[in-house]
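A single protein chain has been removed from this complex, and every other one stays in its place.
Letters A and B mark the chains in the order given here, with residues in each chain numbered from 1 onward.
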Amino acid sequence: MTVSRFWRKIPHRYNLIGTHCTTCNEYYFPPRQMCPNCRRDGNIESHKFEGKGEVVTYTVIHTAAKGFEMQTPYNLAIIKLDEGASLTAQVICHQDEMKIGMRVHSVFRKLGEESEKGMIYYGTKFVPD
Amino acid sequence: MNVGIVSYGAYIPRYRIKLENIAAVWGADGQSFINGLQVKEKSVPDLDEDTVTIAVEAARNAIKKQNIDPSRIGAIYTGSESHPYAVKPTSTIVAAAVGAEPVLTAADFEFACKAGTAAIQTCMGMAASGMIDLGLAIGADVSQGAPGDALEYTAAAGGAAYLIGTSDLVAVIEDTYSFTTDTPDFWRREGMPYPEHGGRFTGEPGYFKHVTSAANGLMEKIGTKPSDYDYAVFHQPNGKFPQNAAKMLGFTKEQITTGLIVTMLGNTYSASCMIGLAAILDEAKAGDRIFMTAFGSGAGSDAFSITVTDKIEEIRNKAPTVKQLLANPIYIDYATYAKHKNKIKV
Partner (left out) sequence: MRDVAIIGASYTRFGELWDRSLRDLIVEAGVGAIEDSHIQGEEIDGIYVGNMSGGRFVEQEHVGSLIADYVGLARELHVPATRVEAACASGGLALRQAILAVASGYDDIVVAAGVEKMTDVSMDVATDALAAAADREWEGINGATFPGLYAMIARLHMHKYGTTSEQLAEVSVKNHFNGSMNPRAQFQNKITVDTVLNSVMVADPLHVFDCSPITDGAAAVVVASADIAKRYTDTPIYVKATAQASGTISLHDRVDITTLDASVVAGQRAFKMAGMTPDDIDLLEVHDCFTIAEICAIEDLGFFKKGDGGRATAAGDTSLGGMIPVNTSGGLKACGHPVGATGIKQAVEITEQLRGTAGGRQVDGANVGMTHNVGGSGGTAAVHIFSRDR
């Protein structure tokens, strides 16, 4: 990921800033400029999510994505935040602790780095309550 | 000057390695290291933790306790000797992660283990002079010890953040006094992965000279004596040094117990006495007086005289205490530890 592409989404990644359509009251994370319900009739504002939610489903990844080799096995989950939006994130705990429905909250961690010389990507992961 | 601590927060990673596991790898006598250093285990960062993530978590804990509006923060200074970037400050990432951008000043500090307290002093000056409303001073490290070196037994990971201001104080900092000389007891050259040190030279001409000079200097300046204080906390490179310093200065074992966290934590370098202070503040009551003296190799000591106010009760239990952060550790073996600390060349 390049410098500008990562930088553009820093507030969203660090602080779970998504969007909220005040027309239909749906919350979006990742952020959306266009509400799929209301489209041009939607009124989109920024929304900072609390960071609390529950695990909808998960997997334990053994064959890593590029750049994540040192972390295997790592837990990846779809988490439904209390406001209603769902996102994909790592959950930090022993794989045996992972359960569908478990409550989690957000923490600030390193997501990765471009290379030893390159930019470090920080963002949000989750831990069990 | 009416300046002091508005809020504070700490963060300690969950992983630990026991000293006997480190000693076993190098064929050393684990028990003699444990006895000599008076440290049983040390904290280890997770694979995705570093000084920045630790600084952010500690800062977020401090802000959460008082539900501070982050736009009030006028300065952020993070002290560490393990900033992940040599150039590009940890403090701006913290600024983004706590929502303090963009109207503030920021920079990173380095002064071995006293970079965090230097940041506190700077924030004190800026707040007291009216330059800023609140300053955020952080000490955080994921310190490295060379494999097989004595420092490998104690170099640990952790962070503490202090919000410094002039109103709504949970603790007043009556005064601070520093003693600084060019003493090369411990250093790391640019580009080198591990620090070097002068062995026994780090003791008397390093730690003890500066700690006692700063401590005595402060007490003389403000007219206090050790018995005036309920608690004392010193920089903790191991369990022995702060106990000896206390004895030399006239502080008792009881006064230093609460703040002496190194036995189960190791030396968190820039965070060391700042986490010790946090452990004390977690329990202290209104009117309690605390004496803190940090030490950083290179070398210097910052001494602080602190009095707790009744506002301390308002922020109790709003974020994890040091005791809670030390609880439920996950123990790992040396191989996993080496992987976490990037000691394995890939």
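Here, contacts are C-beta pairs under 8 Å (C-beta built on N, C-alpha and C of every residue); 3 or more make two chains touch, one makes a residue touch a chain.
Please read all numbers here as calculations on a predicted model, not as lab measurements.
Asker: I'd like to know which visible chains would be in contact with the absent chain if the whole complex were considered.
Answerer: Taking every chain of the complex into account, the missing one touches A.
Asker: Return the single residue from A:I10, A:I61 or A:M119 that touches the missing chain.
Answerer: Result: among the candidates, A:I61 touches the missing chain.
Asker: Considering the whole complex, not just the chains shown, which residues of chain A touch the missing one?
Answerer: Touch set of chain A with respect to the missing chain: 1, 5, 9, 13, 30, 56-68, 71, 73-74, 76-78, 86-90, 95, 100, 111-112, 121, 123, 125.
Criterion: only the chains that are shown with their structure count from here on.
Asker: For chain A and chain B, let me know how many angstrom lie between their CA-based centres, rounded off.
Answerer: 31
Asker: Can you list the chain A residues touching chain B in their complex?
Answerer: Chain A residues touching chain B: 10-11, 14-15, 70-71, 90, 92, 107-111, 120, 122, 125.
Asker: Give the list of chain B residues in touch with chain A in this complex.
Answerer: 46-50, 52-53, 56-57, 60, 84-85, 93, 96-97, 99, 339, 346
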